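Removed from the display is one protein chain of the complex; every other protein chain stays in position.
Right after this comes subunit A.
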């Protein structure tokens, strides 16, 4: 359970009309797709671990959404959610991921050598580079649903795997509930520390239960490879550094991920993955690669240009403020990252970031000189 939803079979005593949520004022993917008939069809189903339709949609019922920003409005409680609630999740996935079909196959490519360029982004503009993804550990339920025992088991297994890393990946785990004040301050100063979620999108799905039990942060000594344990997903894996060497960031990302995966596989707990959905994560928006590769880049002129949004759209990129999702930009510095997650590989997506950012920096330089950029506007990727 996330919490609060009384047992499903008891609910079946009531008619569909009585239980169907009021989505009249809602604007999220779930509300667009969940008709009364679909609710009727899926309401008596559960995954083997007991995750129900109402569990999946609760966050979307509680958060009607915003007229301009389309949130997903549902989560998975375990790997099987994507099967048992296919009828609901497939259309949502298609809507969110540019028409991805239930029969499509997703390509995984973590061979960093396939990335072209990426080591020459101008550090006068590109302040930092980062690639993140998530991983779920097979055999365990996901953050909306897991019990304390399961969450602790995920932590144990993760820490065991991370402790085997050596060389450039050698590092240390800091559990949230045992951190010293000094450690906490350092992690905040490094911009590594994550806090209890406050977003009602996450709280409504039950992901913050039992905080900070079994949550923690692991990072390597060089502070360039970082893993969050039991935040919105089992693991969030982050490779980052100052400057514009996305190539190196991506190399470290791929190598580190593979090392971690090897250790999990040895314990017969590989990552959740299938050839249709790629890596399986809590939020349907993070399926596929779960990858967000991005930079903090100075684009004061380009960002105020009338065609900025259009350029981003054509490059398949999105902008965020430097505080991350749902924040505003500060001083003309934007977080620019790939918009896609599913249907293209890791290499494809990072390539789009590398190529796109390079182009935008050139546009910025042109605008600085007072020149027009109309001829540089790219075709739709």
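Following the convention adopted for this analysis, contacts are C-beta pairs under 8 Å (C-beta built on N, C-alpha and C of every residue); 3 or more make two chains touch, one makes a residue touch a chain; residues count from 1.
The rule is simple: contacts and distances are computed from a predicted model.
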> Quick one: the chain not pictured, UniProt calls it what, "Aladin seven-bladed propeller domain-containing protein", "Creatine kinase U-type, mitochondrial", "Gamma-secretase subunit APH-1" or "beta-fructofuranosidase"?
Replying inline: "Creatine kinase U-type, mitochondrial"
>> With the missing chain put back, one of A:21, A:91, A:243 or A:270 would touch it. Which one?
In response: A:21
> Which of A:138, A:152, A:223 or A:381 sits in contact with the chain that's absent?
Replying inline: A:152
>> Going by the contact rule already stated, which one of A:173, A:194, A:211 or A:273 would touch the omitted chain in the full complex?
In response: A:211
>> In the complete complex, the non-displayed chain touches which residues of subunit A?
In response: 1, 3-11, 13-15, 18-22, 49-50, 54, 58, 61-62, 147-150, 152-153, 177, 203-204, 208-211, 213
